[in-house]
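Shown here: the complex without one of its protein chains, the others still in place.
Naming follows writing order (A and B), and every chain is counted from residue 1.
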Amino acid sequence: MSVALALQYLVAGLTYGTIYAVVGVGFNIIYNATGIINFAQGEFVMVGGMTAVTLHAFLPLPAAIAGAVLVTMALGALVEVTFIRWLGRPSVLRMIVITIGVSILIREVALHVWGEQVRALPYFTGDEVTALELGGVRVSPQVLWSLGTCLAIVAALWFFFRRTTLGREMRACAANRDAAALCGLSTRNLVTLSFVLSAGIGALAGCVVSPITYTSYSIGAGLALKGFTVAVLGGLGGSGAAVAAGFVVGILESASVAILPAAYKDAVAVAVLLAILFLRPSGLFGSREAERLRAS
Amino acid sequence: MSLLEIAGVSKRFGGLQAVKDVAFRVEKGAIKAVIGPNGAGKTTLFHLVSGVLAPDAGEVRLRGQAIQGRPTHEIAAQGLSRTFQHIRLFAGMTALENAMVGAHVAGRAGFLAGMLHLPWTWREERALRERAREALDLVGVLPLADQDATRLSYGQQRAVELARALAGGPELLLLDEPAAGLNMRETAGLARLLGRIRDRGVTLLVVEHDMSLVMNVSDEVVVLSYGEKIADAAPREVQRDPHVVQVYLGEDAC
Partner (left out) sequence: MPRSRYARVALLVAAVVAVQLATEWGGKPFFLTQLTMSAYYTLVAVGLSLLMGFAGQISLGHAAFFAIGGYGSALLTTLDLSPARGSAAVSLLARTGLLAARTDLSGAEALSVAPWPAFACAIALAAAVAWIVGVPVLKLKGHYLAMATLGFGTIVHSVVLGTQRLGAADGLGGVPAFRLLPGLAVGGGRAARVENYYVAWGLVALAMLVLGNLVESRVGRALRAIHGAEDAAGSMGVDVGRYKLRTFVLSAVLAAAGGAFLTHLTGGIGPGEASVMKSVRYVAIVAVGGMGSLWGTLATSATLEFVSLRGWFGTLDDAAFAVVLLFVMLFSPDGLLRLDLPAALRAARGRLSPGPDAETEP
């Protein structure tokens, strides 16, 4: 394999890895706050992208994206309030099945609203043939937009969780919900906030990669599975680990076409997931949580 | 050769040394009690013997064979059975069905034989049912056989769990706080029951807090404190041991 080809795989891997990373981060936020694995995470990405395309028909691009993010955040809140909030502490299994049901519902509504058509936002700068020369590889500026957005999201989340009161409250809620409640924190609203946050970052990621990857009503489930892979690989922990894991998965997937038929590309991330679950469920960055879930 | 031999067994959980270098023997036909304040490591010890946990160090020998670290079902097949500190009955099943699962080790019918309902399994099922009924009868809850096990009263559930542990005909029975939640009359009944069980040839190792039961019924008593063995003798001697008294200072030792 030539260096140029390898770099192409790298760039493609980073691009898709961005979105997987953000979905993974979204999983982490909700999981850390509630212990729930929210399978509908992928749908937030889809709704963000699709809504932005619709809004762009009569709004300038930045406004369309902002609007899409807000709409998706509202959806996140709606999902939490309708399906999660009043359930108390149901079993893990029940929750996962419920979030799968929710993701299908969102998907079906999307199908009826937007049809089967594949859509995309326009490139933020330039168009599909614009390319920058970086180290002998032609890279679309959109890739840099994605990477930049991903890093901005991670930085913003870091700031939020470390430096703001609200973020600290959410961390408290994640660490020990009962203790947080006893301290007077409104844990119910903090849980809703975790859904809102995850939805928002998912939507933003969906917008920023849609010029390259396109969006359609059915991309949610695959993204959820790959995002979950990333989250587990990163040890269901912090954003940094998730981003690193996202890039690993993205690059592995992208490079797989060198040895596997392209039709099997989607299965690569899943194979990675199974490998981690069987071999090292605590992921690359370790977490006791994962080990506890293996039968002795 | 003792029926059960525990040698230098230790177990740590993170920063906590739950069991430290514990060693003692249980002779066949005996009733041996394990006592100690809360957190002394008694239930952990049971888990180490029955296979729920594997020790970090040491050996557990049943009839001379090392069983530490083996899976629970293998140890059960060797003739060791147990009850649990918090009732672990099978939900959605009657008392009789719970007891019949206790007799699982006495059966052989597998998937294929079960699906095809082969004639030899009919005899085996009858035999398992008989064992289960006998166990329920011994414990005194046979009339409750067809009732949903988890709907029974606390005392009745404890009895069913004991019957379940007996139904397989174990040689060694581990009882984890059998008198918990029982009043004085029920405790006296339990003491008599333990005697009857021993008379049938079952050796008993009992974790208990109720001192009157322990003193009446046991042949020997092991005292644990902070995971270490501090005494191992006949009940009267243990009662007089100054170290034991000190450990229980402040506790109601009647």
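Going forward, a contact is a pair of C-beta atoms (placed from the backbone, for glycine too) under 8 Å apart; a residue touches a chain by one contact, two chains touch by 3 or more.
Because the structure is predicted, anything quoted here is derived from the model rather than measured.
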Going by the whole complex, the chain not shown touches A, B
Cross-chain touch to the chain not pictured, restricted to B:2, B:17 or B:121, is B:121
Of A:10, A:23, A:37 or A:139, the residue in touch with the unshown chain: A:37
Looking beyond the chains shown, say which of A:10, A:45 or A:225 touches the absent one. A:225
Residue of B:88, B:151 or B:192 in touch with the missing chain, whole complex considered: B:88
Kindly state which of the options B:3, B:31, B:60 or B:100 is in contact with the chain not pictured. B:100
Where the unshown chain meets subunit B, residue by residue: 50-52, 71-73, 76-77, 81-82, 84, 88-93, 97-98, 100-102, 104-105, 107, 109-111, 113-117, 121, 124-125, 128, 164-165, 168
Contact residues on subunit A toward the hidden chain run 37, 83, 85-90, 92-98, 100-102, 104-105, 107-109, 111-112, 177-178, 181, 186-188, 221-222, 225, 228, 232, 261, 263-264, 266-267, 270-271, 273-274, 277-278, 281, 290, 293-295
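As a convention for this text, only the chains that are shown with their structure count from here on.
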Subunit A and subunit B: spacing of chain centres that average the CA atoms, whole Å: 50
